[in-house]
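Have a look at the structure that comes next, please.
With one protein chain held back, the other chains of the complex are shown just where they sit.
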Amino acid sequence: MPFIDIKVIAGVFTDEEKRRLVEDVSEAAIAVEGEALRPATHVVITETPSGGWAIGGKPLTSEDVQAKRASG
Amino acid sequence: MPFIDIKVIAGVFTDEEKRRLVEDVSEAAIAVEGEALRPATHVVITETPSGGWAIGGKPLTSEDVQAKRASG
Amino acid sequence: MPFIDIKVIAGVFTDEEKRRLVEDVSEAAIAVEGEALRPATHVVITETPSGGWAIGGKPLTSEDVQAKRASG
Amino acid sequence: MPFIDIKVIAGVFTDEEKRRLVEDVSEAAIAVEGEALRPATHVVITETPSGGWAIGGKPLTSEDVQAKRASG
Amino acid sequence: MPFIDIKVIAGVFTDEEKRRLVEDVSEAAIAVEGEALRPATHVVITETPSGGWAIGGKPLTSEDVQAKRASG
Partner (left out) sequence: MPFIDIKVIAGVFTDEEKRRLVEDVSEAAIAVEGEALRPATHVVITETPSGGWAIGGKPLTSEDVQAKRASG
């Protein structure tokens, strides 16, 4: 406690970025909770298939999001 | 807001059906919420492995559900 | 199957709107899945406390969203 | 109702163990709920990629957890 | 790991039944996982507002489910 579920589209983030996401989100949460809760703090990634995530009714593929990221 | 998570068994729906699910569920929700919330309305598909979904204690495979769908 | 979880901020939607959300989202999904899956189609609302939902790092209250909805 | 989501790291449990998880967790819940709710009791497995689950800020791979299980 | 989320309608189960649900579901899962994973096994209850859970398009209240349970 807490349990933090990070939902992402599969294929958008590299393994290295996914590792940084779970590590850095853990540290951000623990800084608020306090070190006593570190052992009970779980942070996980859940992946959604490309094309299976719509924003405003418009489905997005991994490539759509990669292009968006690249646009800075 | 809202965030809508559609959990399904992998292998039951085609990519085309998954696209229609996220689009049509988005439109149904936005019709209630109002257009102002369209940009913040996220609808996603999360997949469960075949055999990893039990109803009443009985695990179902994609094939079980396909047969059920075909039975009309 | 499917199981559809609609996450919203508490206090934004009236009971009537929440009823319409679960009903209309059910019908939109069943129209794609087929009537055979109607009895196994679950659609639920999960509520987040006001101030407990951030978009782009900015926490939103029910009032923020109500004002947004009213702005049309 | 209820809907029970069992989140695990992919590659830790065999298909047989996943089947037993959804069956045994179903029976444990139904024993409390009562038989009348059996047809509406859904238990599913959601998988997280290996390396995508951190405890206390430390990401775990399937192999880490397998070694832990083997240590008894 | 695993993390088990038990979604229920608020007002259906007593505190005592909710305690038994998280305890008995924990034991059922640990019997499959093995004792080595006991310290990392989290089982939680998430509550949905009465009227906010539809099966087959029909919203259910706590009273509907209580009547169903009583019908045995």
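Think of it as A, B, C, D and E in the order they're written, each chain with its own count starting at 1.
Basically, a contact is a pair of C-beta atoms (placed from the backbone, for glycine too) under 8 Å apart; a residue touches a chain by one contact, two chains touch by 3 or more.
Just so we're clear, the structure is a prediction, and the values are computed from it rather than from any experiment.
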Query raised in the report: Which of the displayed chains are touched by the chain that has been omitted?
Result: A, B, C, E
Query raised in the report: Which chain E residues would touch the chain omitted from the figure, given the whole complex?
Result: 5, 15, 18-19, 22-23, 26-27, 30, 38-47
Query raised in the report: Residue-wise, where is chain B in contact with the chain that is not depicted?
Result: 1, 3, 40, 42, 44
Report summary line: Absent-chain interface residues of chain C come out as 7, 46, 48-49, 51-59
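Here is the rule we use: only the chains that are shown with their structure count from here on.
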Query - Fitting chain A to chain D on CA atoms, where both chains share a sequence, rotation angle to nearest 5 degrees - result: 120
Requested in this report: Mind checking the centre-to-centre distance between chain D and chain E? Centres are C-alpha means, answer in whole Å.
Outcome: 14
Report summary line: Between the Cα centroids of chain C and chain D the separation in whole angstrom comes to 27
**Report entry** Interface hub residues of chain D, defined as touching at least two other chains
**Finding:** 1, 3, 5, 7, 27, 40, 42, 44, 46, 53, 55
Query raised in the report: Can the chain contact pattern be summarised as a line, a ring, a star, a complete graph, or none of these (other)?
Result: other
Requested in this report: All pairs of touching chains, please: list them by chain label.
Outcome: A-B, A-D, A-E, B-C, B-D, C-D, C-E, D-E
